[in-house]
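Scroll down for the structure; my scribbles are underneath it.
Every protein chain but one is kept in place in this view of the complex.
Now for chain A:
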Amino acid sequence: MIMKNNRARHLFNIVCALMLAVPVLAMAAATPGAKAPEFSEVDAAGKTHSLENYKGRWLVLEWFNKDCPYVKKHYGSGNMQALQKKYTGQDINWLTVISSAKGKQGYLEPAQAAEVAASHNLNASAPFLLDADGSMGRAYGAKTTPHMFIINPEGLVVYAGAIDDNDSANPAVIPSSANYVAAALDASLTGGAVEVASSRAYGCSIKY
């Protein structure tokens, strides 16, 4: 059929524009149900980690900024370290990422990062991944610290969002908060469905 009229031409343009837009949108964030974006970052000890290394295994990603009050909430109370310990003990990988740019709040040189990892009793699978150019953070659409992502052994994102349902900066609310990450991991490991796969990631903006 010849598409001669203006409306048809207009529709055709829309279709073309959408086709062009799709890959761009797909790259903008890690979306529950979709494939996790690739990454390759060096940790504080100089070791390179990429998504490929964690194929066939569960992976938790956590964004970190030592000066953010919400990070302090979860580290000062020991909540984050306890989660790290519990799940790395169940053969789940946990990477904590710093995407602060050089000169911005939260940026750490490798040596400083190693010190902060020790002083914070970090129980992640590796000392901090140092994403100073923000490439990994941007690929995942990480907005805040602590922004959390869970990736399953097939490489699909099963959770993206806040650590729990209470955006208070007060550590006293932790015991009565519903922890989305723990719930998603527990459900997945027992073969159940993830009830909450996405939430508003509260916290401090990542200082790209």
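Keep this in mind: a contact is a pair of C-beta atoms (placed from the backbone, for glycine too) under 8 Å apart; a residue touches a chain by one contact, two chains touch by 3 or more; residues count from 1.
To be clear about the criterion, contacts and distances are computed from a predicted model.
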* Between "Heme exporter protein C", "Glucan 1,4-alpha-glucosidase", "NADH-quinone oxidoreductase subunit J" or "Thiamine-binding periplasmic protein", which matches the UniProt record of the unshown chain? -> "Glucan 1,4-alpha-glucosidase"
* Among A:Val42, A:Ala82, A:Ala114 or A:Ala169, choose the residue that contacts the chain missing from this document, as touch is defined above. => A:Ala169
* Structure fact -> For chain A, residues touching the missing partner are 1-8, 11, 14-15, 18, 25, 29-34, 67-70, 105, 141, 143-144, 157, 160-161, 165-170, 172-173, 175-177, 196-208
